[in-house]
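Apart from one protein chain that is not included, each protein chain of the complex appears where it belongs.
The first chain written gets the first letter, and so on, giving A and B; residue counts start at 1 in each chain.
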Amino acid sequence: MALANRSLVIVDDLSNGEIEALFSLADEMSGSMDEQFGVCHGKIMASLFFEPSTRTRLSFETAMHRLGGSVISAVDVRATSLAKGESIADMARVVGSYADIIVIRHPWEGAAKVVADYAGVPVINAGDGSHEHPTQTLCDLYTIRKERQTIKGLKIALWGDLKYGRAIHSLTYGLARFGATILFRPGPGLELPEHVIRKLTTEYGGELKRYEAQDQPVKREPFPLDAIYITPSSPHQLAMMPDVSIQVELKTGVDALYVTRLQMERLSARAKRQGLKESYPVVDKKLLKEKEFKRTLVMHPLPRIDELAYEVDADPRSMYFKQAARGVPVRMALVAFLLGTKEISVSREGDSFIPKIDYPVYRRDFGIRCPNPRCVSTQETETKYIKPEFKIVSSQPLTLRCVYCEHEVYPQYIASSEWHDGTLENKKYHSAASHWTRRIKPENLIIFDSQSEAEVHGFKPSHYARVGH
Amino acid sequence: MALANRSLVIVDDLSNGEIEALFSLADEMSGSMDEQFGVCHGKIMASLFFEPSTRTRLSFETAMHRLGGSVISAVDVRATSLAKGESIADMARVVGSYADIIVIRHPWEGAAKVVADYAGVPVINAGDGSHEHPTQTLCDLYTIRKERQTIKGLKIALWGDLKYGRAIHSLTYGLARFGATILFRPGPGLELPEHVIRKLTTEYGGELKRYEAQDQPVKREPFPLDAIYITPSSPHQLAMMPDVSIQVELKTGVDALYVTRLQMERLSARAKRQGLKESYPVVDKKLLKEKEFKRTLVMHPLPRIDELAYEVDADPRSMYFKQAARGVPVRMALVAFLLGTKEISVSREGDSFIPKIDYPVYRRDFGIRCPNPRCVSTQETETKYIKPEFKIVSSQPLTLRCVYCEHEVYPQYIASSEWHDGTLENKKYHSAASHWTRRIKPENLIIFDSQSEAEVHGFKPSHYARVGH
Partner (left out) sequence: MALANRSLVIVDDLSNGEIEALFSLADEMSGSMDEQFGVCHGKIMASLFFEPSTRTRLSFETAMHRLGGSVISAVDVRATSLAKGESIADMARVVGSYADIIVIRHPWEGAAKVVADYAGVPVINAGDGSHEHPTQTLCDLYTIRKERQTIKGLKIALWGDLKYGRAIHSLTYGLARFGATILFRPGPGLELPEHVIRKLTTEYGGELKRYEAQDQPVKREPFPLDAIYITPSSPHQLAMMPDVSIQVELKTGVDALYVTRLQMERLSARAKRQGLKESYPVVDKKLLKEKEFKRTLVMHPLPRIDELAYEVDADPRSMYFKQAARGVPVRMALVAFLLGTKEISVSREGDSFIPKIDYPVYRRDFGIRCPNPRCVSTQETETKYIKPEFKIVSSQPLTLRCVYCEHEVYPQYIASSEWHDGTLENKKYHSAASHWTRRIKPENLIIFDSQSEAEVHGFKPSHYARVGH
């Protein structure tokens, strides 16, 4: 198994074994920093940050310099040719012909995948909108593992903005894959998105138990839980009687409390008016006195605003500055692996990652498009060359996952593209809720956003064209 | 002949022989990239980009890093001391005392010349307004030569924005000097500027044939020509009977089609309103099916917007990503030559560049100024130290070329500064159209923008002061 020339766009691009090998290398590197200078001698990293960043960008650039490599960077979308209307693909192809590796942060979800598709060199996603931020997760998992030796079986609470926080999304997947139990405590209206929950429950095999509609079982101070993800490696009783068990479990303490800031820059004006900021949960000395948090690691991807009080900075449980500092050796290890200047060795049997489900793919020029306005595939400059593409993650109800931003779509109409003697056998369209959704082979499926669109393409309604039929 | 310590402000700063030597070094370097690391060990490049850029800036910085040198950069005019009202000359002097070589992009035409005049170190023009972009031309010529072995005798079509495109201006000169035939196909209202045409016809010795006013001889689809530049090395019959010959010639195919984007950032609001964008020529699969383009290299300096369809990206004739990638070895060779870390060897007999015409120079504190509002010599911060300076490129009609932006001026009034016994012999001013323009020696010439200006300086109208007299 080799990491050289691969990209890291989402956490799932690395197997558990690869992540563990990466952590070993990070350990080794942080213990002998001076000896690493020269590992990437003569190599060039392009550091492209089209959203504000200090920490992540400087951490990657530091990693490259510590390895003895060079950095070229673009830090402001207004100062680049994207301001002239250039597409991400063109930029990726050109920069890929200059640099040996590309680190990209971009406000559009799925942008990093496009860069990886076109650059021809390894690409690292340093955050794409609210989608993923996999290297933050590597730093987070590395910190937990360093402090607690393992991740398996730990109880990790995620706290704050679970909706827009890309670091939270990636971390959720990472924790699930390594067998942690995850406690969700969102700010008001900032619950985990549907598509993240689906991935959790269908791909990592655990169970999600929600509390919102229930009679506040564990909805108590100081920890008003919204939901809990129970890993498949959990003891049976917890999986079967979660309400009772979690109360028992919580008494033994939370292993880590992962706090995030409110992503003001992604909030609507309405949410801002509603004073979301005021009701956002805050971690301070008082909270940390609760017995559940006695031995809890307090983590934060930084920057913080008001959700994490300065008074806990000196507390030995506070991990956030260590998390940040560990970003350097973790990114050094990652860069060295992707550039192939360090060999990775992963024993197959040691690799416990749950294999990905092989969903059928839907990809057509016309018809359904991703409805996420921040998805790269829907941007004016990118539609010139990006064909909408989805994984069919469920057929009842018909559910598509955009391959770029991973948001879900629930289309209303379908048809078949099966040909017979040079013409479409049947130019009828049906409701996606009808039995036709299962009868048409995935490779023949045509999916429409609306009846009018189906009709523009020459399809007529079948008996099964009414929604819900 | 040595390139060390010289600057590259316009294409004509390099002889043909030097350009060929540079291409040989670029070939050598791209064949042994790893060995180049260290060639510029300990050297520092200042990369100053006061206009948006990804490609050019990252390409220069990559080149320097591949040579083992270091880079300091300033990428945003708002973040520099120019924002405090500093002049370009002061900035050049200071940065020139830090770095070993300066790469400058600036929106003002002639800015790179000012930097070269004051920096005290080699300066490379990476684009100054709509004036020149000589290193883009080096990449373009290098690509043509690599694909076709020679430039001499090729038929190259320039397509799109010929008015504001600095890459086009520099390329036009380069192609003319290397003996290509150039076919011009501008967007509406985007014809080659007068001063570029003059340079073509007076300095590179060829002939320009225009078609606009004619009975549309070769104004046919798919190639509605506006003008054609016929190189002096052309066979006689083409030069003598261009209309007929070009039709014959075109049938044998165009060697390269050089497409450019519409420079929206340099267009007036009026041009934008007139929907220039809609009538701009587009290169797509359909066009490339025409027999003239069967073996045509499709080139573009990038970034593209809509003028070059993504559907031709995979076509083997498409050269634009190769052009971009070749920017690195070409710029490596250039930087190494200018820093003197690689010796250049040019045989004099091999150097076919047509020698420059030695025009008389006009330079005075008062009187005529360059009328180009984007010329560096007319900017408030620069007039404190820049004295207007022109080459007298023609005396009938009197025509001056600004030494900074190379735009032309056609002044109306003149006088003589000849002194006799301590006073001006004759304090009269004349129309520039009168015979006095030829009678006054260039070193005594005083040129005025207007009658009132002449009179402010104590001159009175002569009998020959009326325009057209």
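To be clear about the criterion, a residue touches a chain if its C-beta (ideal position, glycine included) is under 8 Å from a C-beta of that chain, and two chains touch if they have at least 3 such contacts.
Given the structure is predicted, the values throughout are model-derived calculations rather than measurements.
When the whole complex is considered, the residue among A:Gly205, A:Pro232 or A:Pro303 that touches the unshown chain is A:Pro303. Interface note: of A:Lys43, A:Arg261, A:Arg374 or A:His430, the residue touching the hidden chain in the full complex is A:Arg261. Within chain A, the residues in touch with the undisplayed chain are 34, 37, 49, 52-55, 57-59, 61-62, 65-66, 68, 71, 75-76, 261, 264-265, 302-306, 310, 321, 324-325, 328. For chain B, the residues in touch with the chain missing from this view are 41-42, 44, 46, 70, 72, 74-76, 78-86, 89-91, 93-95, 97-99, 384-385.
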